[in-house]
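Structure first, then comments.
Every protein chain of the complex appears in place save one, which is left out.
Showing chain A:
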Amino acid sequence: MAAFCVAASELLHNMKQISGFYPKASCVIRRIRTTNPRCDSQIQPRAKSTPQQLVGVVGLEIHAQINSSTKLFSGSSVRFSAPPNSLVSFFDASLPGTLPVLNRRCVEAAVMTGLALNCNINRKSLFDRKHYFYADLPAGYQITQQRQPVAVDGTLTYSLLEGKKRSQVIRKNVHIKQIQLEQDSGKSLHDDVHSQTLIDLNRAGVGLMELVMEPDMSCGEEAAAAVRELQLILQALGTCQGNMSEGQLRVDANVSVHRPGEPLGVRTEVKNINSVRYLARAIDYEIQRQIGILQRGGTVQNETRAYDSKSGETIPMRDKEGLQDYRFMPEPNLPPLIVYEDNASLPAGIDACQAVVVQKIKEGLPELPSIKRDRLVQTYGILPEHSFTLVNEDGLVEYFEAVLMATKKEPRKVIGWVTNELLGHLKQQDLSVSQSPISPPALAELLELQETGHISSSVAKQVFQKMWRSPGKTAAQITQEHDLGLVSDTAQLHSICQKVVDSHPDEVHAIRNGNKKVLNKLMGLVQKETKGRADPVLVRKILQEKTS
């Protein structure tokens, strides 16, 4: 298997050189791949007669909006919602006589992202113009980096949780072809009533990082996991806020189907995907649709389709008219962008704020999510799938660590409370961790009470819910108020147990004859008497004494 993969990657390398002619096609490269057993199970076994099943091939093109104060080539502000056309400079409106001036923060963001994804950073990268006519592109061209982008040849490692309880962690890689800087276009609102389009240029000129991925994925779940991982990485780096619903992370999927070993099929591009969940659904729908077409004997058309979240289907978009010729040309107003390896390679006399040094950025990289997960598993001995839950939620790791600091309880026991109880309640009310009514010290106190035997675990859950509803009250207060403290007074327990034993002679007889399970019924009765506050271990011991 390993040898096969090596051979396949060498073949791919040779073919990559041939495929240099295709600037934007990310799915044209031929690959020989084996089927993914996981994703096979999703394909309905309609074609039992065909020798090999059709499998999907998915490649993603991701546009991530760079988290900077100003736009890529002009000094106007970047904000999500603002009055229309208020964040537009003369350059963004493409007035004659304006020139682009590159933003250093955007270059640093691109280099940081490239380093986090193990890319080679190109020392010299060039800017090009991509021409097409559309009302929200006032200049008629977009400044991008098609010939020589900032970073090439990287890997995105993501993990799939599989198995019945989603406890198996399978690591997969997606190869990243390139990361390039480019301009965003404006926003167009289609007014069909008056048959016109309203253009808002606030978004025009904002810096984007385009990540082009190879078609290494085969189903919607893999793509969704990869995008989720990318979101976490970008958020950890601070280069992009990664909010798909606000348009900060836009994903277009290139989907095709083929039989393993055969050349890739015709691909379609799926756009208008607003969340990670819709991404998985859209890709799966598209794969099924294409398989259906091929099985009926038709051919898949190379087109662009939009995803409709209400119906869960992809519909063809009217706007695109076949293959576009973008007439790429070098941007004459921008010299090549030079990025320096380290301080030693800086030319003499250069201003510090004019140089982007890769070494410095590499040293300043924050902890990436995968490293964080490994560290959590190592330090606290929690299960890998719990580390995923912790890192996935913003702020949960800090919460968890704060609780651990305040309690002596084992991390493995605390994690259950954090991932099930706390997270469950947060999700129910759609709150973030920072909005939790129960603070880490309060939760720690509750756990301490349970640990020291003051309350039983079932009572602890009740106290948790009461604490949730009345924030500010501590666990101790609630326990006292509702008299939920564990009854450990042996004399009292003895008397209660005696009462139960006396009132149920048949059960006692059964136990004495060897049926030990009836003891649980007696225990249940004792718990009912004490309203669930009896220490179960003690009760069982007492009952066993009395019934022996």
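Throughout what follows, a contact is a pair of C-beta atoms (placed from the backbone, for glycine too) under 8 Å apart; a residue touches a chain by one contact, two chains touch by 3 or more; residues count from 1.
Heads up, the rule we're going with is that contacts and distances are computed from a predicted model.
Choosing from "Glutamyl-tRNA(Gln) amidotransferase subunit C, mitochondrial", "beta-aspartyl-peptidase", "EF-hand domain-containing protein" or "NUBP1 factor", the protein name stored in UniProt for the chain missing from the display reads "Glutamyl-tRNA(Gln) amidotransferase subunit C, mitochondrial".
Screening A:Gln52, A:Asn120 or A:Thr197 for touch with the missing chain picks out A:Thr197. Only one of A:Thr299, A:Gln354 or A:Ser548 touches the absent chain when the whole complex is considered: A:Gln354. Within the full complex, the residue among A:Val88, A:Val270 or A:Leu376 touching the omitted chain is A:Val88. Within chain A, the residues in touch with the undisplayed chain are 68-70, 74-77, 83-91, 93, 95, 101-105, 107, 126, 131, 133-135, 188-192, 195-201, 318-321, 325, 327, 330-332, 334-338, 350, 353-354, 356.
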